[in-house]
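Here the complex is missing one protein chain, while the rest keep their positions.
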Amino acid sequence: MRVTDTYKFGSWLLVLFTLTAPWVLPLLVDSFWVDIYSEILIWSLLAASVNLLLGYVGLLSFGQALFFGFGMYGVAIGVVKFDLGFWSAFIFGISLATGMAAIAGSLAVRLTWHYFAIITVVFSLIFYFTALSWKPITGGDDGLPFTIPPIISFGDYKLTMTNANFQYFFIVTIVGACYWLMYRVINSPLGRAFVTVRENDARAALIGLNVYLIRLTAFIFAGFIAGVAGALFALFGRYASASYMFYHVSGEAVVWAIIGGVGTLFGPIVGTGLMIVLREELSSVWDHYLLLVGVAVILTVIFAPRGIGGAFKALAEKIARQQFSRKESGP
Amino acid sequence: MSNVPLLEVTNVNKRFGGLKALQDVNLSLETGKLHAIIGPNGAGKTTLFNVVTGTIPVTSGRIKFLGTDMTNDKIHRISRRGLARTLQIKSVFANMTVRENLWIAAQSHHGVFSPFKSWKKCVRSVEMADIICEQIGLTSLADQTASNLSHGDIALLEMGLALATEPKLLLLDEPICGMGPAETEQTVIKIQEISKSTAIIIIEHDIEVVFKIADEITVMANGTVLAKGTPESIAANSDVRNAYLGDDDDD
Amino acid sequence: MDLVFALALNGIVWGLIIALIALGLSIIFGLLDIINIAHGDFFMVGTVLAWTVLQTTGNYWLAFLLVPIIGFGLGLLINHAVIQPIKNAAALSIVATFGLSIILQESVRATYGAAPNRLVAPIQETLLLFGIQYEVYRIFAAAIAIFAICVFFGFLHKTKLGTWMRAVRFDPEIATAMGIPAHRIYMVTFGIGFAMAALGGVVAAPITTVDFQGGIDILPFCFMAVIIGGLGNLEGTVAAAVLLAFVEGIITSFTDPTIARIGSLIFMSAVLIVRPHGIFVGATR
Partner (left out) sequence: MKSRKKTEIQEVIQDNSRRSFLKKTLTGGAIASAASLGLMRDVFAKESGPIVIGHHAELTGGFSSWGYWHDKCAQAAVKVINEGGGIAGRKVVLETEDTESNPAIGARKLRSLIQRRKASFVVGSVHSGIMLASIPVATELKTPYFSAGEATEATGSKGTRYSFRTGTDTYALAAAGAPWAVENLGKNWTMIFPDYAWGHSHHAEHKKLIESMGGTVNDPIAVPLGTKDLVPYLSKIPEQTEVLFSVFFGALSVAFYSQSKSMRLDEKMKMYSVSGTIEAIDPRDIDGAAEGVFFLENFPRPLEYKDDEYHKRFIEMMNIDSVHAEEIGSDRIMAKSHAWQSYENFFALKAAIEMSGWQRDSDTPGVIEALEGLEMQNSLAHPQGSKLLRAEDHSGMIDCFISKVEDSKFVVKKRIPRDEMIAKLPPRYDFRKMSL
């Protein structure tokens, strides 16, 4: 099996699982896991937005929760204050997040590395404080619950996210579209330009790449993905709150991305899934399970800095190399 | 057209705090030649490259490339005008294959970064990458990751990166520094080949090589241009001999 | 008008305490190139240790001596277990210290508990200052902070170890080539960083209370000081901490404090973008 085949196999397995989850999961474990899986898919988009920046252009953002929060508030405020319909609220949320990413990005990507990480935290803190104290609009720390408008309504017939299976496939479709989009972008000339900037920004400029513009594009794209995650999560939870904008949420997304493996497309799903399931299971066993989460994070950074995805990639490459050499030495 | 100098540096000064790295540098280079810049360490050769390619801004003065003023232009703009360079400390995109390295350099000059098309379908750049690969003699290593290459091959790849941008002028900063004799010879031949189609300015410490390949030599010392001329006239120039070459002669 | 003086003075006092904590953050960044998300929790551990010392010995003064020593030890331990192994991937330091922060908070919650406690200041008197009753302890706290900061700078400039630290900060490779044991310097630096945050905890505990989440809110403020002072610029950090608290103290008396807080965050972003090396240029770098 070649590396790419191993990849393809893994990806197909993931896709197959995702498409059958609403029927398979209740059979195997419990229907609750369908919702958990939806949630994992949504959060994985936030981790994926971290991954886009860290894994592909080499910028560590500790403020992606800002765009998640904007996507979320866009939907909630759209529904509660402007009486928007489902799609308009959804699009409003995503546009708000993307717009914010464009503004924040145009300033933030002038900086790199530590400075970049810090300024993204600062940006998210600014809006976190704003959201907390701006109670009439955001509901402050109590948040903003809302009733979800129907997606399509023909007279009496209404299709809403209150239908569990429909909700699941809606989330899968949107998340799937995002991953497809990321896949396309990563394998496009633009995606190559991202990697080039990550590898060596000084050299990239010398061969004629506009490093600033490439970083900005990546930042806006990542903001868009985080915004979709936020908008979806608002629809999923029927709720928006400033607490989702705190830098701890960004930090968790970074942890998920790193544990899953940065620079791999599906790493974020693996990392997010693992950490959420781990928490879910541990929390009912031990009161102080957060200690284990902390230890797991540190151990990953020390022993597997490329994460599970990276380890998998290395393993696949090793197997491929062994088979290759065996083929060569064969008769 | 032929009257317009390739590169025209007028009264360029560069100061780092109190340190004067370049002082009133004036330089006019014609097309179609292999120029070399020599001079002792700290003469300002690399700084000159840096200001010309936009890596650092000048303190004062003007730089024209093919008649267009590009003083303090953005690095990538200068590169797109057709000015490519290699760095003294070799630098390529380590975690990409040789082919990908060359591809991105070619693509950056074809300008389009479609976010949806597969990069492998950008035929023009793919072909360009293959051509350059052939030209620098790395075809057999095309699918190797750059970080796995030998020092000499990395230097060649870096030159390839510069060439893939189809430059009108190529600046080489000590291209054979740190190479063994065999690699040096091979690289020098490559440089001579390239110089047939592209104008080159080379910074080099190896005087022997310089005198062998250069059409024209500029000597720098203490941030200024000391002399400029054919290898013969430079060899005969007494100022240069005193300031720089003199030591060599004493050996 | 009196109020403005009082708030300005209080700003300086509070700024000095923050400066002490932020200085620890700054040296860890300057030398080890590590963004220490857990620094607030180092402070929090300091407050908890102070409380513990007071509970077991009944002597608050002992805490001023013991806690920094324990903090130094903890710093060495953490450096050995967490920081050294990721030295080659300093990029991931933010993530590792994030994990460290979770561990510290949860260990304190598991041992000390979740309810906040008050530490009574060893000095109870107040004095009338510009129209408000001002705690004498705060002035004492500021004095301790000044003393600790002076001791630190004295150490940095007058001792061999301090000189080595400066050398390593300036250029680790040359320093190593000159025979300075860089590895040991890193260890000591991290220990000192923790000790300073812990001492900050002892000093501030009677003002801020003791709580396992007490570090969360102090962290952004320390970062502000470190950034506005210039990342890794120690003198700048101290100056920025005092200046920030001073200005915020005054602004608070005129305008909505949350807007003031947001304003200082925006100011900090501007500093990062325009002057990434801080507003005090050329001090030490």
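Letters A, B and C mark the chains as written, and numbering starts fresh at 1 in each.
Quick note on the criterion: a residue touches a chain if its C-beta (ideal position, glycine included) is under 8 Å from a C-beta of that chain, and two chains touch if they have at least 3 such contacts.
Predicted model only: the values in this text are computed from it and were never measured.
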Visible chains that the absent chain touches, using the contact criterion stated earlier = A, C
Residue ranges of chain C at the interface with the undisplayed chain | 3, 6-7, 10-11, 14, 106, 109, 113-118, 120-121, 124, 126, 132-135, 137-138, 204, 206-211, 213-214, 216-218, 220-221, 245, 248-249, 252-253, 256-258, 260-261
Where does chain A touch the missing chain, residue by residue?
-> 30-33, 35-36, 39, 129, 132-133, 135, 139-143, 145-147, 162, 237-239, 241, 243-244, 249, 279-280, 283-284, 287-288, 290
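Note that only the chains that are shown with their structure count from here on.
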Name the chain whose C-alpha centroid is farthest from the C-alpha centroid of chain C.
-> B
Taking each chain's centre as the mean of its CA atoms, chain B sits from chain C at a distance in Å of 48
CA centroids of chain A and chain C: separation to the nearest Å works out as 33
For chain B, which residues are in contact with chain A within the complex?
-> 53, 55, 74-76, 79-80, 84-85, 87, 91-96, 100, 103-105, 107-109, 112-120, 122, 125, 161-162, 164-165
State the interface residues of chain C toward chain A in the complex, per the touch definition above.
-> 29, 33, 35, 37, 82, 85-86, 89, 91-92, 94-96, 98-103, 105-107, 109-110, 220, 223, 227, 231, 258, 261-262, 265-266, 268-269, 272-273, 276
Complex contact set, residues of chain A against chain B = 184-185, 187-193, 195-196, 199-200, 202-211, 214, 217
